[in-house]
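Every protein chain of the complex appears in place save one, which is left out.
So, subunit A:
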Amino acid sequence: MSESALGAGPDALEETLGRLSKKPGVTAALILDRATGAILKTSGQIDSIRKNKPSAAPLPAQTAGSLTGEPDGDDGASQDQGADELAAMIWNFVATAGSLVEDLDTEDELKLLRLRTKKQELVIVPDAKYLLIVVHDTPPA
């Protein structure tokens, strides 16, 4: 682990994320707190990831519902809301995956999730305290 990225604090963070989102195909990046699921940092177009907004997916609908309730009051927070919902879904997904791993072997630990769909790929790096999610378009197969 080099200090390179630690050098300039927030600047370095922006730089690293910026470079990540400049990579071909990358649409968005998101950093969450692993414990609470709170969004710490976003970059890119979170909105473009969820194509079907009104009909929330069945599983996270409940949780996302309680979530969407909050920013409802905020007028200009529709984008936040999108990010929040996405975060909730991803967070639940990671939690489920994590519990699967734990059920298989308690000593084991989730290290990387690559969720490949027909249209895009979510690469998720879970850490003890944080989650980094990067969404990128996959080349047409």
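General remarks:
In this text, contacts are C-beta pairs under 8 Å (C-beta built on N, C-alpha and C of every residue); 3 or more make two chains touch, one makes a residue touch a chain; residues count from 1.
Here is the rule we go by: contacts and distances are computed from a predicted model.
This complex has a chain not shown, and the name its UniProt record holds, of "Structure-specific endonuclease subunit SLX1", "Ubiquitin-conjugating enzyme E2 G2", "Cytoplasmic dynein 1 intermediate chain 2" or "Protein farnesyltransferase subunit beta", is "Cytoplasmic dynein 1 intermediate chain 2".
Against the chain not shown here, subunit A presents residues 1-6, 9-10, 12-13, 15-17, 19-20, 23, 25-26, 31, 33-41, 60, 62-67, 69-75, 84, 87-88, 91-92, 95-96, 98-99, 102-103, 106, 112, 114, 116, 123, 125, 127-130, 132, 134, 136, 138-139, 141.
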